[in-house]
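Of the protein chains in this complex, one is absent; all others appear in place.
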Amino acid sequence: MLSLRRILTVSATLGILLFLSFFLEQRLQAVAFRVVMLSGIAVVMAVSLNLINGFTGQFSIGHAGFQAVGAYAAAALTVYGHNRIFGNLPRSGQLPDTLQGFLLGAPAMICALLAGGLFAAVVGYVVGLPSLRLKGDYLAIVTLGFGEIIRVAVENTEAVGGPRGFTGNIREGIYIPNLTSFFWVYLMVVVVVVVSRNLRFSVQGLQYLSVREDEIAAQAMGVNTTRVKVNAFVLGAFFAGVAGALYAHFEQSVSPTSFGFVRSFDFVTMVVLGGLGSITGSVLAAVVLTALPEILRSSLGAEFNQYRLVAYALLLILLMLVRPQGIFGRGELRLDRLFGRKGGGGPAGRDNVEDQPAATELR
Amino acid sequence: MQYFLQNVINGVQLGSIYALIALGYTMVYGVLRLINFAHGDVFMIGAYVGFYAASAMKLQEQPTLGGALLQLIPVLFLAMVACAVLGLIIERLAYKPLRKAPRLTALITAIGVSLFLENGGQLLFGADPKFFPSVTPQGPKGTIRIGELIISVDQLVLVIAAALLMAVLWYIVSRTRIGKAMRAVSHDADAAALMGINTDNVISFTFGLGAALAGAGGVLFASLTYAKILPLLGVTMGLKAFVAAVVGGIGSIPGAMLGGLLMGLAESFVKGAPAIGPFEPSRWTDAVAFVLLIVVLLVRPAGLIGNAAPEKV
Partner (left out) sequence: MPVLSLQNVTKRFGGLVAVNNVSLTLEKGDLAGLIGPNGAGKTTIFNLLTGVYAPTEGSIQFNGQEISGRKPHQIARLGVCRTFQNIRLFPDLSVLDNVRTAASTHEQTGLIGTVLRTARFARAEGEVTAEAKRLLGLLNLNHLENEDARNLPYGDQRRLEIARALATRPELLLLDEPAAGMNPQESGDLMRLIRRLRDEFGLTILLIEHDMTVVMGVCEEITVLVYGQPIARGTPADIRNDPRVIEAYLGSEDSEAALETEAA
């Protein structure tokens, strides 16, 4: 488990992320950097939803609700825990963009990520329970309902600002700190992708897929479908909560309207567009669907801006009509295949898809 | 007691609107097994068509109820026709090519259509609210007092109109040829096709019928409750109406009516409930629909009137 190769891989990943964190934050324009950050957070959301919808075939369309739980729990921790635990952070919440600032914020960020993830996981467990009795569309509408209940609950919690949203403890002048740096967002991207991939290409993961394929046959083969489904919900919700913590400490303000069911639909769209079950597909679709509207916003003039959302909707319908299996199909996109095909001159697309299970890569 | 009855009246009023929308969800789900997320937006379009028609016809407040109805009925009819056409177009362009596609794909397409109508609505109608002109008699002539209880003529007209529309629907579904075909397709589309039923036509008809009811709901809602008409009007109304359809048992027409009514009553009672200490139930109104949904589904997974056949092994 702790082989030298593994330690090296982990250290190298951390090093590169840390380097990029400072490099990009200084070099990129504010707008571009914002797109990079929001894309990363969307990737965590889409890949975690793919664990539920793509792997186990459960039909969850309230994922933004889990993000809301994570965002509020994490923000409440860093704000209300300021006096007791995180007293060394500035009350204004503005940490400097330096290594010192990063190190100062790191413990609080780790706590916030864990708190967000764990709170959301508990809620995910509760939401997962109906999945034992309900199937398909019924489950979908229940997950959506849970998302809405969470929103209304937040609106009625004065301690986190109620319907106005939450920026901090205004009475004491303590604000949500800007802990979320590039490093943390993309570290979480790496974690959620690696966890998904390790699960997908393992016999344990096969049990998840078997629930999607045929639940009755899966049970008859000894798969504890109850546990698989609840696990998927808990794991998916955990990472959605992590994404919420990242979001709250990036925007430094959270509002109940940021996590409505319209937002949940965005994540479902990402997963379906990327090809249900495909991890790489979810990643790409999350980036494209986050970046595209922003790019359209900045590249088109003000008069075109109003057509942006209409165009987005039309594009969505068109894509579903033309490629219902998702842009990249349901398998994984592999770089080696892409490059290997170049010489052949075959069209990119379905052929590049890896349909076979990866050889069990054992270390 | 008076307080109780007042809540019942408000609840029935709101519930009638939910029921009108819920019927469209339930019928489409019955024949296609599709949650037509764009249905709530058809309701919104209905309200706008009603508004523009009323403006064009220069509708004004009438001294008598008869005069008011004479003005409202053409508007209602126009909106129903417009929405039926819209429903048919949506079905033909967006859903028909996806009959054999995975369910999730069709659902995403429905979400796409919904977003298109909402954002297109923002573009076409503008983001500022519109108000339907007041047509029915107001003041003392517009209210009926029964003891302490106050019922406005508006409420009465709305509930009666909704009931009439539902009666017509019931007649179509249970007494006509096309209604019989609808029931057959809903029961087993493949078998219906083998029996010589043109399922495509039946599905189109169902979409048109559901959309017409939603359009009627939009006009009634806008003209008789004086609600703001906004491009996003259909989002929450549609969602709650869908929840009502599921609570009643999706696919079941009486289920949609019952679910709608129940939803309206539950919301009205929570909205009207007095505060208990610091807890104000009225602020949780938007959550009522979903709490009701979860409770009902956990007890009866197929809704109140609905039966899910167990999977054959």
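Going in written order, the chains are labelled A and B, and every chain counts its residues from 1.
Keep in mind that, in the parts below, a contact is a pair of C-beta atoms (placed from the backbone, for glycine too) under 8 Å apart; a residue touches a chain by one contact, two chains touch by 3 or more.
Predicted model only: the values in this text are computed from it and were never measured.
Considering the full assembly, A:219 is the residue among A:13, A:157 or A:219 that touches the omitted chain. Contact with the chain not shown here comes from a single listed residue; of A:129, A:206, A:291 or A:314, that residue is A:206. Considering the complete assembly, chain A touches the hidden chain via residues 1, 194-195, 198-199, 202-207, 209-210, 213-214, 216-226, 231, 235, 330, 355-357, 360, 362-363.
Criterion: only the chains that are shown with their structure count from here on.
Here chain B touches chain A in the complex through residues 29, 33, 35, 94, 97-98, 101-109, 111-113, 115-116, 119-120, 122-123, 235, 239, 242-243, 246, 250, 283-284, 286-287, 289-291, 293-294, 297-298, 301, 311, 313, going by the rule given at the top. Across the interface of their complex, chain B is touched by residues 53, 59, 130, 133-134, 136-138, 140-142, 144-146, 148-149, 151-153, 155-156, 216, 261-262, 265, 268-269, 272-273, 276, 306-307, 309-310, 312-314, 316-317, 320-321, 324-325 of chain A.
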